[in-house]
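What you see is the complex with one protein chain gone and the rest in place.
Now for chain A:
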Amino acid sequence: MGGKKRKNFPTVEDELGKPWCYYCERDFTDMLNLIRHQKAKHFKCERCGRRLNTAGGLSVHMNQVHKEQLHFVENALENRKGLEVEIFGMEGIPDDIKQAHQQRVLQNFYQAEADRRQNTGNPPPGQGGPQKEPRRKPTVEELKKRLAEHRVKRANAPVSAPPASNSPGVPGQFQYGQPQSQQPYGQPQFGGAPSVQYPGAPFNGQGPPASLPAPPPGVRVVSNPPDGSGPGTSIDDLIADAARKATVAKALADDPERKPKKDTKAIKLIYSDNETSPEEKRAMLPRYAFSRA
């Protein structure tokens, strides 16, 4: 158990070391992929399909070959469309944007880590390790009590949660279905940094949320390692927590809108008369008045 537990998850260094695209904030496993992406998505000539190395190169190409003017970078975020910055791979990214990105990566990383810990109930590394007490053997009474509580929980919990009994490798720890899926950290989450705003974010209908979402309901964010009490966290708490999360997940899945967050957002209709069309209204203006003589 202990040896391989970190294997699947990238370290913070991994995350920070990933190359990423200035224009769309996507990150990549290596530089080659990033450059390929930029050539295909941002520096490709829509007229002839030629892939150039930089936006400047594309601009010159458009100008010379097609006699056209390139005005902005294709597929870029709203505020990154400019041609002023010369980007190649990771080169040329302004420092402030680099830092904002780093900030965001860190935030996402710790969020993901906290969520993972929340889900697994594992203590943070270093905290739990050396001073970890050997797992206390529960007394028979305790076990009985827990079992009874667990039955109650299960009776109340939604059907979707799989039975806990089939997780043999983890004694005394219930894995209660995966609580709702967290954002994988590959996905950039925009708007976390103060300076970054995406006014007309593309696909604002279906696209990613424009602001860093609050942690989903039911997830308690553990931002700092708990003070030594980590290993002692009651298993009942964990079970209750898991059950609650399962319920939340179920509720979210049942929600027809499938919009777990920000559905409270205010909406302003530019044209709100649902009965009379703008043309009818306009036709009523005195200057359009027409009388059938």
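Convention: contacts are C-beta pairs under 8 Å (C-beta built on N, C-alpha and C of every residue); 3 or more make two chains touch, one makes a residue touch a chain; residues count from 1.
As a working rule, contacts and distances are computed from a predicted model.
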**Request:** Pick from "Transport protein particle complex subunit", "RNA polymerase II subunit B1 CTD phosphatase RPAP2 homolog", "Nuclear pore complex subunit" or "Glycine cleavage system H protein" the UniProt protein name of the chain that isn't shown here.
**Result:** "Nuclear pore complex subunit"
**Request:** Sort through A:21, A:34, A:62 or A:100 and give me the one touching the missing partner chain.
**Result:** A:62
**Item:** Touch list for chain A against the chain that is not drawn
**Value:** 45-47, 49, 58, 62, 68-74, 199-206, 210-211, 265-275, 277-283, 285, 288, 290, 292
